[in-house]
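Input: one structure, supplied below.
For this view, one protein chain was removed and the others were kept in their places.
Our next item is chain A:
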Amino acid sequence: MQGLLLYLTQTLALIRKEMLALLKDPSSRALLFAPALMQSLLFGYGATYDLTHAPYAVLDQSRGAASTQILARLDGTGVFQRIATLDSPARIAAQINSGKALLVVIFPPDFESRLAAGTTAPMQVILDGRNSATAGAAAAQVAAIVADFNRTLGAAPPVTIIRRAWFNPNFESRWNLMPAMIASLSMLQTLMLAALSVAREREQGTFDQLLVTPLTPTQILIGKALPAIFVGLVQSTIILLIILFWFQIPMAGSLWLLYGGLLAFTTASVGIGLSISAVSLTMQQAMLYTFMLVMPLMLLSGLLTPVRNMPQALQILTYANPLRFGIDTVRRVYLEGATFPDIAANFLPLLVLAGITLPLAAWLFRHRLG
């Protein structure tokens, strides 16, 4: 009992010191919360695949009623914006090459006559494939408009598709992206915070003074990890509040489960950060390692491209990426309203990761020879 009390006294002293050091400096205090706030607003508005005012050009060689009608529909959606009307096929390349137009719609001279004859009338759409995601979305939109037009001609096609997007009825990419930010934006900061915490002490010489105290490596680990986890959760909360109340994306799942997932995810991230920190001798080194790690963690997380599109070997590798499971958990709980049994499989890799990196960091505190 006495021993436990002593243990807690010592650990609490360290936690308090870490929090003080974090919150004392006005610039570091601002850094804790301002970036999460600004970035989530920035990405909420800025990062989107949704088409609005997609620029397109037209080469209408048929000049008939049908092409005019289709063009009117294109212009009428608000998705497309006509930026040029071309008079010769030679002008097409310049429009796409310069990036002025995302797509060029071409009606051949016999378009009207073929329709009148009741045969299939092809129209061509040339897309800028350099931006494949947006071009794909634009093509789909054009196809939908043309299909709609076909129906007005009375000839009912044998098979029609009726599209219902679950969890995101309007197919807004913000709905997909923003919940993922709850995990990814806060990871950036917690990783950095944890990576710098021990490296800063080593660089400034305070770590020796800490190591001569009777604090055990486990206590130092707890003292270093808890404040970082706390900051990570606070950041996630800020982003969550913005998504809920500013962007008003409705949350389907349980708040408890969301935080349970975030806790497991943040702990694993802090474990990685502290391991980086424990091997680094200087803050510069820690920073470098963190930056090296952040890009692959982000890109191979399923944030922008689905994990199942990756080669098999990479997919296996992503089991070591906490962000993959962090994002998946948040998305599914938030959008889909997943329950614990649905996402229980996500907790396992996160807990294994934390279970390896945290003890590793604690061991490295004393065994990193300098």
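Assume a residue touches a chain if its C-beta (ideal position, glycine included) is under 8 Å from a C-beta of that chain, and two chains touch if they have at least 3 such contacts; residues count from 1.
Basically, contacts and distances are computed from a predicted model.
Novice: Given the options "ATP-binding cassette domain-containing protein", "Fumarate reductase subunit C", "NADH dehydrogenase subunit E" or "Lactate utilization protein", which would UniProt use as the protein name of the unshown chain?
Specialist: Options "ATP-binding cassette domain-containing protein", "Fumarate reductase subunit C", "NADH dehydrogenase subunit E" or "Lactate utilization protein" considered; the missing chain's recorded name is "ATP-binding cassette domain-containing protein".
Novice: Which residue among A:69, A:213 or A:339 touches the omitted chain?
Specialist: Only one of A:69, A:213 or A:339 touches the chain omitted from view, namely A:213.
Novice: Among A:10, A:186 or A:269, which one is in touch with the chain left out?
Specialist: For the chain that is not drawn, the touching residue is A:10.
Novice: Suppose we count only contacts with the excluded chain; which residues of chain A make the list?
Specialist: Within chain A, the residues that touch the unshown chain are 6, 9-10, 12-14, 16-17, 20-21, 24-25, 204-206, 208-216, 369.
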